[in-house]
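What follows is an incomplete set of chains from the complex, kept in their original frame.
In this document, chain identifiers A and B correspond to the written order of the chains, with residue numbering beginning at 1 in each.
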Amino acid sequence: MGYHQYQQCIDACLRCAALCNHCASSCLQEADVKSMSTCIQLDMECAALCYAAAQLMSLGSGQARAICKLCAEICERCGAECSRHKDMQHCQECAAACKQCAEICRTMA
Amino acid sequence: MGYHQYQQCIDACLRCAALCNHCASSCLQEADVKSMSTCIQLDMECAALCYAAAQLMSLGSGQARAICKLCAEICERCGAECSRHKDMQHCQECAAACKQCAEICRTMA
């Protein structure tokens, strides 16, 4: 397995990582930051795992499936938290990316 | 400036990082690895800088433009080296991604 077999999952992970960073940074500019603290924490964890998953897949690592399993778990938690913040575009975009990434990572794992 | 203003450049950087990892890993499986050593070295450096650039842009950092300048430089060097290996699909794909990323990063910087 290498880049081309994993490409859809790599793309989903990288897009999710970028939208998690964007969401974290945008949450910090909201009026009520306190209510976004769980979201920001999960965004940071999710971005780290999504990028590591994309790296191992693009390197064709034998551990790619195992990290996709961990990645799916954090994406599900981050997506669930983000989806609660219905008025915030950055959270809704991040939730959609997390859910898509979780599904593709589950299939991969 | 945030994710949406930078999106094209973020996408180019993340795609380039993934194709650099793929190229490095694929080069290691070529018959004449020795002749690929510069390519592998530049792939590793380019992947690191492309990802850092994508991170700072998606975080809306004030240093996004400065790192895009460094990123453009390594993409140009990596793309030039990869483009020399005309028989290898992974190098040609990586060269194309590096050149596209270099152009967009130059515009951004």
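The criterion applied here is as follows: contacts are C-beta pairs under 8 Å (C-beta built on N, C-alpha and C of every residue); 3 or more make two chains touch, one makes a residue touch a chain.
Since this is a predicted model, take the numbers as computed values, not measurements.
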item: Complete-assembly copy number [criterion: all chains share one sequence; 2 shown]; value: 4
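In this text, only the chains that are shown with their structure count from here on.
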item: Mean-CA-position distance for chain B and chain A (Å); value: 22
item: For the chain B and chain A complex, residues of the former touching the latter; value: 2-3, 10, 14-15, 17-19, 21-22, 24-26, 51, 54-55, 58-60, 90
